[in-house]
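For this view, one protein chain was removed and the others were kept in their places.
Up next is subunit A:
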Amino acid sequence: MILAVDTSLGSTVAIVEPDGAVRAVARSENTLGHAEVIGTLLQRALADAGVSPADVTHVAAGMGPGAFTGLRIGIAAARAFALGRGIPVVPVPGHVAAALAHLDAGATAPFAVVTDARRRENAVTVFDGRDANGLPRRVAGPELRANDVDLAADPLLSVAAGPASDGARGGARTAEVVPVTEIPADALGRVAASMLASGWAPTGELAETEPLYLRSPDVTVGHAPKKVRA
């Protein structure tokens, strides 16, 4: 049983079976208050799915991109839950989960998952079709873009005609803009299920599981220390 956690936008927790069947979803759309709701969401998802913590075999963690503070709470929770049970964390980029949900809804053309990254910026990842495991194929991003520019004119969204295209062969297509306001934890769990089914295994490399902050800490080195000599 996979427990999936994401707090990069709202807060969502889901329980997904190894074959991808969704057992329960608990969510809070509040884009603040992640720390307040995370414990209750975990408890509710487990209860709704009728499983105990001991039944959980993997924890899927939404790694962002997202606003710093909220994103971290879900990752910290995912890691701590996994540590408590001695089970692995499967790191999943949040946009991949959103893209899977979009593909499952019938999308065929290339599209860009666009989420609020705060500070008048959006995080953008471009996908085109599915890979051999049925997961969304990422072709560009994630990158930050000012939220008041026309994304359609952005080269990031220009996708070369490839295997997934059946029409404009040889040319370029512009990805459809898909604004996303919540990373669906059920899709996150299904991405993890698919990764596990195709042989994903933890490497123990922390670098591989780092959050996708997309920004450096907002800090500047102050004035050089004043020199004082005796």
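In this text, a contact is a pair of C-beta atoms (placed from the backbone, for glycine too) under 8 Å apart; a residue touches a chain by one contact, two chains touch by 3 or more; residues count from 1.
Assume contacts and distances are computed from a predicted model.
**Q** According to its UniProt entry, is the unseen chain "Carbohydrate ABC transporter membrane protein 2 (CUT1 family)", "Hydrogenase expression/formation protein HypE", "tRNA N6-adenosine threonylcarbamoyltransferase" or "Cytochrome c-type biogenesis protein CcmE"?
**A** So the chain that does not appear here would be "tRNA N6-adenosine threonylcarbamoyltransferase", according to UniProt.
**Q** So one chain is hidden, and I want to know which residue out of A:I15, A:A60 or A:I75 touches that hidden chain in the complete assembly.
**A** Of the listed residues, the one touching the omitted chain is A:I75.
**Q** Of the residues listed, A:A4, A:A24 or A:I38, which one is in contact with the missing chain?
**A** A:I38
**Q** Kindly note down the residues of subunit A that lie in touch with the hidden chain.
**A** 5, 7, 33-40, 42-43, 46, 52-53, 56, 68-69, 72-86, 206, 211, 213, 217-219, 221-222, 225-230
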